[in-house]
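Submitted below is the structure of interest, expressed as structure tokens.
A protein chain is absent from this complex, but the other protein chains hold their places.
On to subunit A.
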Amino acid sequence: MSNLPPTQYNNIPVPPQMNPNSGPPVSMLNQQYGNVPPSQLPPGYSSLKQDANSNSPAHLPTAVPHSGVPHNMNNYNQSASSSPAFNQPGMMSQQQLGLQSSPLRTPIKPSIVPVNSNPLPAFPPNTTMSTSNANNPSPYPPNYNQQQRQVNENAPPLIPSSQYQPLLNGPPGPVLPPASSQYPVSSTAFSAPPTMKPPNSSASYAGSINAPFNQGPPINASVTSQLGQLTSQPNMAFSVAPRNSPLLQGPTSSGPVFNGPALGLSQSASVPPGLSRPGINGPSNSLAGPLPLATQPSTFGPPSISGPSSMSGPSPIPGPLPKLGPSSMSGPPPLSGPPMAGPSLMTGPTTSGMMPPRPAAPVNSLPMMPPASSAPKQSQTYLGPPRNGQPMNPISANNLTSPQSLPIGFPVPQTNQMGATQGPLSGPLGGPPKTNIQNRYPPMPQGNYVNNQQPMTQQPMMSKQYPQHSAQALTQQMGQLSVTKQGFDQLWGHQMVDLMQCRHILPEYPEDPPEIRLGHQFADAPNCSPEIFRCTINRIPENNSLLQKSRLPLGILIHPFKDLNHLPVIQCTTIVRCRTCRTYINPFVYFVDSKRWKCNLCYRVNDLPEEFQYDPVSKSYGDPSRRPEIKSATIEFIAPGEYMLRPPQPAVYLFLLDVSQLARETGYLQVVCDTLKNSLDQLPGDSRMQIGFICYDAHVHYYLMSDGLTRPKEMTVLDIDDIFLPSPESLLVNLGERRELVKELLTVLPARYSTPGVPSSALGAALQAAYKLMAPTGGRITVFQTCLPNIGPGALQPREDPNARSSKDVAHLNPATDFYKRLALDCSGAQVAVDLFLLNSQYSDLATLSGMSKFSAGSVHHIPLFKASRSHQAAQLQRMLSRYLTRKIGFEAVMRVRCTRGIAIHTFHGNFFVRSTDLLSLPNVSPDAGFGMQLTIEESLSDLQQVCFQAALLYTSSKGERRIRVHTLALPIASTLTDVLHSADQQCIVGLLAKMAADRCVSASMPEAREALTNVAVDVLSAHRLSQNLPAGAQTAALHAPVNLRLLPLYLLALLKRRAFRTGTSTRLDDRVADMCDMKSLPLYQLMRAVYPELYPIHDLQEHTRPDEDPAPDPPRLQLSAERINSTGAYLLDDGDTMIIYVCHAVSPAFLSDTFGVAAFSQLTDDARTIPRLSSPGNARLHALIERLNDDRPYASSVILIKDNSPSRTLFTERLIEDRVESAFSYYEFLQHVKSQVK
């Protein structure tokens, strides 16, 4: 599972059927839209099946149509009327023009290159190879011609579009769940076409997926045999000058590395992911989909259970206060007699795409709900979210859900409140951890029910917020607030928490962001998943002054290229867009009549093309609202020719390897080459994929792998000040044709650079060479750097003062030179992205180097103090790299974010180049890249019903298809300060603030950024105080916060103690800058884990395991404070990078032997980097937990075991951010500080 991409989307339970009439088979159909028959894939495609990241539906080979049947599924191509081209004037050509004047583009001047007169002595003299150049096939596609670019603008994709005709691009799949409610009986019709995924085909998945794997990539036995001939390989006397040293002699010991075993390994590593995503998770989910339906009645209390007499029976809280059960259940109004088992039913295709963060859990948990007592906390958890569709029994309804029955100001009985607050801690905040979807897409009842729902969500929170000893706090609060007011507050969802009193403020299970409640017209329209698109305030303030009053930052965070498994893909000739603002049609448009629609961003009325009337699901005409574009807020189009500025280019990967003295000492080259060799078959790309390598120390070494060579040949260019390419066409070679050569090169490189080298690194020159090499096609440059580049262009000086590492003000966060930035801009213009792996052991000025990735939409990976001899670091690099190499990639991408008129984008955060006010240029886009945008309200929005944001990402897939992925988010408007404050999304706010603070550090100074962060908490709480008319902070003992912002101070404190912003603790400048880079570009869920790591108790995992369903335990989260650390416990702290298992000395021997297989604490290995695999259940539980935690991240975290008497325990204790360290506040002190400033 290690290199699995986050699989959040692959295990969504098929939305439970809302309509009991719709047959179960319907739910199987939410598979893929565009099942590409393998026979029509480009050659070489089969080797990419393992690319589980690919969202092209290649991993569903069973869906191959057998005949022309799918043709009739795809009638979008009828109309020849062309939609106007993507509104980006001169995207490529302008960039190209700009490049001509680039200072980096120097003409190739071979004649002035000095000869390397000093070949490495270990290699035999060269002989001549004559015609190597002449025979080299051009690495560039034959149909690419720079001069003809304009002619090619409308050229079809390289794969003729006719080939796509048979694709099942129509939305037969994911549209189905919603469709099922419309056509209850039509399920048989749905499953009829052979293109449909048969519901029970998990077996066939497995089979068909295995097939390509079993064939395996060709194992190069030949390579080893060739190795023997290496020495005798002639070298060419290059007429130009650079002297070629033969690469390698003799068979090397590394031969076996890529033989069978290695390949087998890589396969076994990647097969399970491939299998588990579509094969296991997908189908099993679809199988399980109907299950909740069947079983839910029994679990969620159908009328039979919910009788008044059986109140404690279904009560999910078997705790001492059975009557709490109903209170925390507080289901929907009694009206909802039939089990509303599937809130997510309504969600349509998007839902099927939306995966809860952890696999399989919702599916499993629902049907298996224990009757009452099997797992106390879990059962509470799952019953927590009131909207899970709990038919209330009358009594419980009366108890706490009064707002439903008495919508007007029914004061909630205080006794119940108290009871609830005194209940066990384990009240589920926000419900089960995995119900994002369900809460996100609730079956919105009509009309004023919207308001009534609020108290129900809040109810469980109350019970959580006021744990045992907080009864006093509550009394105090009640002293200040009248009972009526509290009732109203609850009614409107405006609850408050006294931060000073509430010690257990962190929810034990992840919470959902505040729900988005649109007006009733769009109440059930599918909104974009909060994992992709979310806004800091879920109700947009109606004007700027209201926003200023709330003091909240307004912005959106977006994760546009997230790995999605169930993504509706559409191919049609006309993509319906607004003629004025070019908005794509989306679920929130208004249909004036069946022929016209009104844009929801600019309010222009547009015509609908005729073909939009056709509903591909029912194959009928008439109702445009059945179209997948209207059914899903996240959708992908296969773009027609006018969206291309040039034909899709091949995927080109160039690797720049630092081979200076420091690099050789780290030994990273071996790890990188081995990983690369194992991942060669999984690199995303079609048969035209090209690959190349450049090494650099004081000079730049090229590797020729041209036609006619039987082994790679090295050429060294000594003149690094005026770099040139010796033989451009044989430096980048087609991977399919030269696989053997590439593998051989990767085998010999580590040995070639194992001897001591020169202590200088000409990174700048190598980058210039790489840019020249890549500029015609675009692609990706991957740089491995281990030291400060100190020679040639772009040379840097060490700037860090090691004595100032803990000082208050941090200098040198700015780049020292703009060389790397200019290079990145040139690269961006040529559609080249530069990714940096910094494996430094000393200061390398990442602040300057990161410019090459920041502005070319690359990514920065940093492993400080890397030494390959430390096996955990080698393993970490290997995991990181194999994820990096095999993840999905989009080339030549642009992302445009459109907002409703009146809202404008103020600042962008992330790695990209901003090409115009709303357009980001992304030479590469990766599934691990997140973006943030700050917004401003320029005009009053008070006459609007809602505000929409649409992010459209246009990219070329690695298969050479031009695609557009569109995400649309709609948010309602708020007119009062209270509404604004109570709909704020604290996680998103922290995500945006982290980005803003990182910017502020660079533009202003570190103390200023830190102060700004603190002030956010002060300002927001002051605004809340104003809105509620509470006494000023200094005058009371209480510090009130809206319930949805109660974690904001905690998160801000955590942010202040992050490496990026901490002062007083010795922090290397590069670590600091790397952390800032992460903050700018990580998707929110990863960022939150880094900011506030998750701490789990693992000594009582058994209590949190339900072995009958999900073997992975689900322990509650603990707050990061030493007070939660018990000397008889063991804990797991997960910050996304590392999982620290912290074992305290008094932990029970039974636990030790069960989990770690040792009899006593003293036998435990300190700093162990692996957890042994034993057959004991405790060990299995721990592994299951770790695997579950690893599931939703790009690559598995490393594990370290620390004993509480170990010298390295500070690794653990420094992350207990709620505690005081000598230079920073504890949480309580921070609150005091905030309170004293709240005015």
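A few comments on the model shown:
Assume contacts are C-beta pairs under 8 Å (C-beta built on N, C-alpha and C of every residue); 3 or more make two chains touch, one makes a residue touch a chain; residues count from 1.
Methods note: contacts and distances are computed from a predicted model.
One subunit of the complex is not drawn; among "THO complex subunit 6-like protein", "Cornichon", "Adrenodoxin homolog, mitochondrial" or "Retinal outer segment membrane protein 1a", its UniProt record names it "Cornichon". Of the listed positions A:614, A:819, A:955 or A:1195, the one in contact with the omitted chain in the full complex is A:819.
In the complete complex, the hidden chain is touched by one of A:525, A:556, A:723 or A:905, namely A:905.
Check A:936, A:1153 or A:1198 against the missing chain and you find that the one touching it is A:936.
Contacts to the hidden chain, counted on subunit A, fall at residues 90, 94-95, 97-98, 101, 814-819, 821-822, 825, 829, 854-855, 904-908, 913-919, 936.
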